[in-house]
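Data first, discussion second: the structure below is written as structure tokens.
Only a single protein chain was left out; the remaining protein chains are all shown in position.
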Amino acid sequence: MKIVKMKRENLSSFLEAISREAELWAPVKKGVDTHAFQVVKDFSEIDLNYTRTILPPRKILVPSRFNMFQATKTEYTPDFSHVSNKIIFGIHPCDISGLLTMDKFYSYAIEDPYYLESRKKAMILGHSCWPDEHCLCKSTNTHIVEEGYDLFFTDLKDFYLVWIGSTQGDDLIRLVPDLFEGEIADQDIQRFMQWREDRDKAYSSEINFVAMADLMELRYNDPVWAKLGEACLACGSCTNVCPTCNCYNVEDRPVLGAEHSNISRCWDACTLENYSGVAGGENFREKRADRLKLWYTHKLQAYISKYGKPACVGCGRCIATCPVDINIKTVSDSLDGANPDAFWNRLSQEVTK
Amino acid sequence: MSDNNKLKIGIYELTGCAGDALLILDCEMELLDIFNAVDIQSFLMAKSDNIDGDLDVALVEGSVSTEREIEELKDIRKRSSIVVAFGLCATVGGIQARFSEEEWTQNLKEVYGDTEMTHTKAVHSKPIDAYINVDFYLPGCPVGKDQFLNFFTRVVQGAPPESYPVPVCVTCKYNENDCLLNKGIPCLGPLTADGCGSVCPNHDVPCYGCWGPAEGANLTSEYHLLQEKGFDIEAIKKRMSNYSGSKFQEFFEQFKNKESK
Amino acid sequence: MKVVGIDHLARVEGNGGIHATIDGKVVSDVKFTINEGPRLIEKLVLGRTPEEDASMSPRICAICTCSHKNAVLRALENAMDITISRKAYLLREIMHMGEFVESHSLHTFYLALPDFLGFPNAIAMASEYGFEVKIALEMKHYGNHIMKVTNGRFIHGENAVVGGFGKWPTQEELLFIKERALQFMPFVFKTVDLFCGIDYPGVPVAETQYMCCEPGDDKYGFWGDEILISTGEKYFRDDYTKVTNEFVVPHSFAKHSLYNGNAYTVGPLARIVNLGERLQGETGKMFQKYYNDSWKTNPFYHNPSRALEIMFAFERIPELVDEFLKLEDEAPRKEYTPKDGKGTGLVEAPRGLLIHHHEVTDGKVSFADIITPTAQNAADIERYGHIAAQALLDQGKGDEDIRRHLDIVVRAYDPCISCSAHMAKIRNAPENDWQLRLAEVKDQGSPVFIGIGNPSLGDDAAGIEMARAMKQQGVENVWLESEIEENDGLGTEDNGQPFILLDAVDLQETPGKVTLLPMQIVLQNSALSHKILPIVSEVLNPRQMQNAYLLGIQAGSLVEGEGISPSVLQAMERVLRQLSN
Partner (left out) sequence: MNGTQKATKSDNPFLPEPARIVRTYPLTEDVNFFQIRIADMEKALGFSYQTGQFAMMTVLGAGEAPFSISSTPSRPGLLEFCIRKAGTVTNALFNLKENDLVGLRGPYGTGFPVDKMQGKDIIIVMGGLGAAPLRSVLLYCLDNRDQFGRVILLHGAKRPAEMLFLEEQLELKGRDDLECHLTVDSDDTGQWTEGTGVVTTLFPKLEGIDPENTFGLVCGPPIMYKFVLQEFLKLDIPKDQILMTLERRMKCGVGKCGHCAIDYIYTCLDGPVFSYWDVIHMRELI
């Protein structure tokens, strides 16, 4: 690990230099106050002053739909056209943690080449962030990352401290060595320490994350689940925006006017109605409550046994996304008894016809 | 076109805007492949030499709105191995199927007066499954191009796609749109079957529900949510009923049942 | 008696038919029917918010979706006093051009051209005209692409909203549209030459009335705030009902419209007739090159008119894009609070004048009236179909020729049946056809009967004799030919009742055969009109003529001084029995 310093004004020169090496992805403004990772040609579009993108950066490595095989009856040809050299710039610690979780998942037992190839060719250039009211990464201990990046930029106003996390990261620095300074003055270090302290204080939300695995178990039959089920819109949004969700479906689509089929992979969400349906009509999780419970137990409890850590990285996306306030915060607050009705109180309202 | 190995297809239009049939003609770049892949026996909008014989697949667009259409539809069913409800009107009856029988009779009278039609008698608009068994549903107003091409290419292979219904919110998230519901705009995305590619929210316009109700949609919850955001009950109900056709009645029954619990 | 026609017209948008009833030597009736059921769109939008109305009413029609969208938005914005930005106005016009390119290229190349080149459909045509079919498909695709970029999708897009648009397209998207327009120009020239050069079959008739929007500023265009009629009158948008008195006909779920009691044409030909002189640029040159007065008398000239309009659209699109991109950026939509009001929106859909009238009360739509081009053309389609079928019959043409001709006549109008609520068939009228039709006539009111003929000329006495018999039975409002002359007109009160002329006729049928014909048809048949014309023209005013009929009995012998032959006498008894019922 090496830390170097870069003046803020050097950023665009740096991006200019590295963008020649690979496709550059970075956060850009999407809606009124929302952001998305996009391929960037014009650096002025990059908006580093963002909290979270709508979709996590896993979409860059595993697109919502990509082709796995081009197949005829006699030959199945793997298709890796979604894999290319990419640089993802501006990614926050929570999302880097999300990728680390995905790394474990996709390597467990049987390796998934479609993810791993894509991941190998992607360079991760992290960027520091400032929490808003939905950020829970301090609770999930993912507000600081020690691995999972090639470079990490901590924004200290007029300069950046840049952590070099890999040889590939170091190679990027060496492309334009003049932009960086090896010497970091004591006042710079002071500035950094102050920034960390200030940021730690800026978190306004927390959850009892450590207790969650046990609470999932202890409150498995709690009536709160049924209530959540009543409120859940079953729209799949919480799942689609989660940095650690990875479920998919496979679709075989013949090509019109050609002899072959494209066998593609597309995202799926366990919160959707048909997720656990099998041929013949049986659906193992017809109830919304059962699907929600699966999502939360899988993420917060089951992951620990298989991959050593729960899968929530505290990014706050489910909080910002769910229109009916079913999210990690409200579920956690309900289960630990801090606020049993935290998730939603609309259903109890009188309905006048 | 009398290649016996090709699937015999018929495309029929009952009452509707003809948008689903037009959608096929809107597959400009794929059109010649479509006509080559199958034996299109009947397609009034596109050709004159139409034959009413036995079919492998019949795509039926539009709602059943006249007595004559009931007879035509039953005849199509008899002649076809697979009947597909093609588009919103055929799947749920379309916007015209939203009236109750009484409202419809009243409104018909207001528009056409006491004139008795001589060519056929109008009937209360209904989806085609009100009269015949339907093998496959392709909703949409109109059906999506991808949705149709996917269905079509699969059918040509002898395997209609597995239906995997999801709400508009799914694609809307893929497209990384601002959630309009969270902005307080009455968007029907969570209630509506996907297939359009979330086209309205992509343009900052709320989903109007034109693919019809999504399977497993939680009407009750959205209703409460909109109520909380300040919309009045009548307005919410109307908005929800606009595109759900005759299925709205059932849809709403569910809701009432939940209410009474 | 038989009916020739088509139950399900092919290569039109929607499901309809056209039927000519042939009664011996005359075409007694032509009906354009809409097989689709009523959708009651005007009722469906009631109680909805303006934005929901703007989403739902364009569902009337898939192919005119942008026209309906523009019309409903113009109506609602007029009703609520919303003025959209210049940018939004221009983008709506680009979107409208997209629909014209799509609809006109679909119609001309795919629906109409096979008729003139002798193919059952465009795909079959592709074997010989591969290049045209391919490029025309690309042109159609381009039209769709414009609608997708501007309105969100090909069919039923929702980006155009009350107050403007949901989102602006990007500069790249618009520049692409402009570039493509320029690339298509060589094929556009070919298109005009192709369609203007076809020798269109047709039965020349007197020109009809042509109606379209007045775009203002002496320009060609596809919308405006006034209706312009070929006779010179103009009506402000809110006075549309003065022009388009819609009424229900029993054979169609589409209402019909007449102007000044007569059918009229809307659509490309109407626009070219009324506004063609205003065309500028290359389109103007092409108009000057090809247009002549014969276009006015033959609905097949809708096709070259469409070709000219394709060119107009291709010339207009780059201008619109340039102006749009020059303007300062601003919010795509104006926020508004719904307010009470009534508004009318006039646009030209590819197939003609489209009128939307919507009223808003307490933030909700309280009234809607939509008049579609095909509904307006229906009466004119029947009028021209009738004349054409009779002319072909006179030339000794068979059923199949008549059927085929009717088919392409209807198609020339590019009817959008969904809009109106689909179409040709030749039917043998049943023996009792005249009775059924007589019942329909009598439903309109108690008829005035006029007996006609020469009492001393054998069977020609039939009309007079029947009238006398009716008088004796005490039937009211029965006149003899001679009484009319004496009275210089009829002394009855004009309350819109039908007129039935009773006469012996010579249609070279079996003696005693009874026929009931609308007067307007009679006047176009030389064998009948010479005797009837002097009488009716003196007695009936033009409005009454609309509602007058000839009840004729085929004469056997017409020998001076002989009595009425037995077969005619029997026929008279049948008629009298029916009349007194």
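Structure notes:
Note that the chains take the letters A, B and C in the order they are written out, and that residue 1 is the start of every chain.
Definition applied: contacts are C-beta pairs under 8 Å (C-beta built on N, C-alpha and C of every residue); 3 or more make two chains touch, one makes a residue touch a chain.
Values in this document were obtained by computation on a predicted structure and should not be read as measured data.
Although it is not drawn, the missing chain touches A, B when the whole complex is taken into account. Which of A:Gln38, A:Thr53, A:Ser261 or A:Thr330 touches the hidden chain is settled by the complete complex: it is A:Ser261. Considering the full assembly, B:Arg154 is the residue among B:Lys8, B:Lys47 or B:Arg154 that touches the omitted chain.
Taking the whole complex into account, subunit A touches the unshown chain at residues 68-69, 71-85, 105-106, 108-114, 117, 121, 220, 246-252, 254, 261, 263, 268, 270, 275-282, 284, 290, 294, 297-298, 301-306.
In the full complex, subunit B touches the omitted chain through residues 154, 157-162.
The working rule: only the chains that are shown with their structure count from here on.
Chains that count as touching both subunit B and subunit C, per the definition above, do not exist in this structure.
With centres taken as mean CA coordinates, the chain nearest to the overall protein centre is B. Averaged C-alpha coordinates put the centre of subunit A at 36 Å from the centre of subunit B. For the pair subunit A and subunit C, the distance between mean C-alpha positions equals 60 Å. Multi-chain contact residues, meaning those touching two or more other chains, occur in subunit B at positions 204.
Chain contacts: subunit A has no residue touching two or more partner chains. In the complex of the two chains, the subunit C residues touching subunit B come out as 8-15, 31, 33, 35-44, 47-49, 52, 55-56, 59-63, 65, 106, 110, 114, 120-124, 126, 137-138, 140-141, 144, 152-159, 161, 165-167, 248-253, 407, 416-418, 421-422, 440.
Considering their complex, residues 30, 33-34, 36-37, 149-150, 152-154, 156-157, 161, 164-167, 169-170, 173-174, 176-179, 181-182, 189-190, 204, 214-218, 220-222, 224-225, 227-228, 233, 259 of subunit B touch subunit A. Those residues of subunit B whose C-beta lies close enough to touch subunit C in the complex are 13-20, 22-23, 25-26, 28-29, 31-32, 35, 44-50, 62-66, 68-69, 94-96, 98-99, 104, 107-108, 110-113, 115-120, 122-123, 125, 141-142, 145, 196, 199-200, 202-205, 208, 210, 235, 238-239, 242.
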